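For this view, one protein chain was removed and the others were kept in their places.
When the chains are written out, they are named A and B in that same order, and each has its own residue count from 1.
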Amino acid sequence: MAYALECKEINKTFGGLDALRGINLKVTEGEILGIIGPNGAGKTTLFNIISGALPPTRGKVFFKGRDISSMGAPKICKLGIARTYQLVRPFHSLTALENVLVGLCFGRSDPPPREAGVAEAMDILGFMGLGDKGNKASGSLTLVEKKHLEIARALATRPDILLLDEVVSGLTPTEMTRTIDTIHQIQTRGVTVIMIEHVLRVVMELCKRIVVLNYGVQIAEGRPKDVVNDPKVIVAYLGKVESDDQEIWGD
Amino acid sequence: MPPDLIQLLVGGILLGGIYGLAAFGLSITFGVLNVLNLAHGEFLMLGALMGYVLFTAFGLNPFISAMAVIPIFIIAGIGFYFLLLRPISEKPPHQLLVASILVTLGASLIIEDLTAFFWERPVTGIAYSLPPLELAGVVVSSTRFLILMFIFFLAFSLQLYLQKTYVGKSIRGITQCLEGAKVVGIPIVFVSALTFGLGVALAASAGVFYVTLFTVTPIMGIPLSVKYMCIVVLGGLGSLVGSVVGGLILGVAESFTAYFIGAEWSPTIAFILLILILIVKPEGLFGKKE
Partner (left out) sequence: MILLLGPLAALPWLAVSYTLTLIFFLSVYLTLALSYDIVGGYLGYINLGHSTSFGLGAYTTAILLNQGCSLAVALGLAILLAAVFATLVSYPLFRLRGAYFALATFGLISLIEVVVTNLRDLTGGSGGISTPPGNNLLPAYYLAIVIVLVTMVFSYYLARSQFGLALFSIREDEEVSRAFGVPTSFYKCLAFVISSVPASLIGGVYVWNMTYISPHSVFGLEIALSPIVMAMLGGSGTMVGPVFGAIFITLVQEFLWTKVPYFHLTMYGTVLVLLGLFMPGGLVRTRWIQPLLQRLGLGEELTYFKNS
């Protein structure tokens, strides 16, 4: 039984910089996997490689057992992997509806005819709470709305795997709760979710399993409670505070 | 190598040096402002005219003129920047593109038309020469040789300037990462204006040398701008060494084409090289892959 997504020994080098080294990941169908790590750890780069925006320098990505490492982004999207962006990137001058339609018409291997497509796009917008914003230029939406629009656009491609990149950053606690709910619902519809997140609360609530990246290397993996208490992970985020303290206070 | 070929090579390198100098100016402008200046060729033309005037009216030799035009055009460039480029610099990328094309193209047309009005006849090359040199048994025009040395000296000192001085480093900083430069506190507007001034001053300086060899017409600006762009792409976006090398390659290629195939085919070379490099190595000879 193939994993929904498998990354084998992914390496990515930019010029002289190793952004990712030896990343191995196995994602089972239907799970919500969290990826955490300090800034610059390579998380978004990993998403770029999985979604086909960048090729890996070494290593392979398998989607349902199929090697997608050198397929371009358009093809990978049609196969069933969709993403959102850390810094939102809607098609600014297009309306919210048009944004979703792009995903709907081009992101699937069998797009629906026009009328049905528009109806479905409106449904998706409604699901994400944007039902009345369909004709607004997406560039004029608020940040929350833009983030939800990105998810709507990704959902329109009927993905098997949804890559969410810091989708709750900048949201208020209420908005966060709503988004958590929505992601749960997405999961119950059969979508596998991989999410990059900084906000621990979201990670704890949604993810049964998380992976920690630091300086391009996997340093921990497992259940949220275990990983969060892993000394390696604490050090990665906070630095060697404890030992420094001991030195300073001569303990 | 037969002496003819050496002459051809030297002529090509000289032409290439002039191209490279002007392309160097275009490259730093683009690196800092992110706006391709379609009017760049106009400044070469204006510099050429100024060199001509300085020579015929005051007997100033081209080497001095080439240095003299630099401060004049730095100021002119700064003025151009504040008048036309600064107002559009804050726009989002696609609008900036459209606006910058409109503005610089419009400026080109205005400059060309006004120049043509005040200057009816084409300006022939300056009759400036020194006694010829003999180098390894080949007679080389010492004028050309000196010009070449001068251009290399200018390019070399510019490279030093970029490496060592605060302004130079600011230019490189902004080119590499605008956000980072802002965070570090580099005065963006000031450096942008200065860079633009410097960029067009280099074109003007190249123009002074240009008029010692070739005829200058008011409408030569736009085809030249296209040529410089080809050179910048050939050498690699963001690479200053690339612009100079690209210029040299083009100069030599044009020279040889003119001799072996015919002068009327020389203008096509820039474009053919562009298409070739785009097919073979799109990021340019010295450019970096994304």
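Note that in this section a residue touches a chain if its C-beta (ideal position, glycine included) is under 8 Å from a C-beta of that chain, and two chains touch if they have at least 3 such contacts.
As the structure is a computational prediction, the values presented were derived from the model and not from experiment.
Undergrad: Thinking of the complex as a whole, which visible chains are touched by the chain that is not shown?
TA: Counted over the whole complex, the chain not pictured touches A, B.
Undergrad: Thinking of the whole complex, not just what is shown, which of A:Tyr3, A:Phe91, A:Tyr215 or A:Tyr237 touches the missing chain?
TA: Among A:Tyr3, A:Phe91, A:Tyr215 or A:Tyr237, only A:Phe91 touches the chain that is not shown.
Undergrad: Can you say which of B:Leu9, B:Val53, B:Ile72 or B:Leu105 touches the chain missing from this structure?
TA: B:Leu105
Undergrad: Where does chain B touch the missing chain, residue by residue?
TA: For chain B, the residues touching the absent chain are 30, 35-36, 38, 84, 87-88, 91, 93-95, 97-103, 105-114, 117, 222-223, 225-227, 229-230, 233, 237, 262, 264-265, 267-268, 270-272, 274-275, 278-279, 282.
Undergrad: Take the complete complex as the reference. Which residues in chain A touch the chain that isn't displayed?
TA: Against the left-out chain, chain A lists 51-53, 72-74, 77-78, 82-83, 85, 89, 91-95, 98, 101-103, 105-108, 114, 137, 153, 157.
By definition in this document, only the chains that are shown with their structure count from here on.
Undergrad: Report, in whole Å, the distance between the mean C-alpha point of chain A and the mean C-alpha point of chain B.
TA: Roughly 46 Å, centre to centre.
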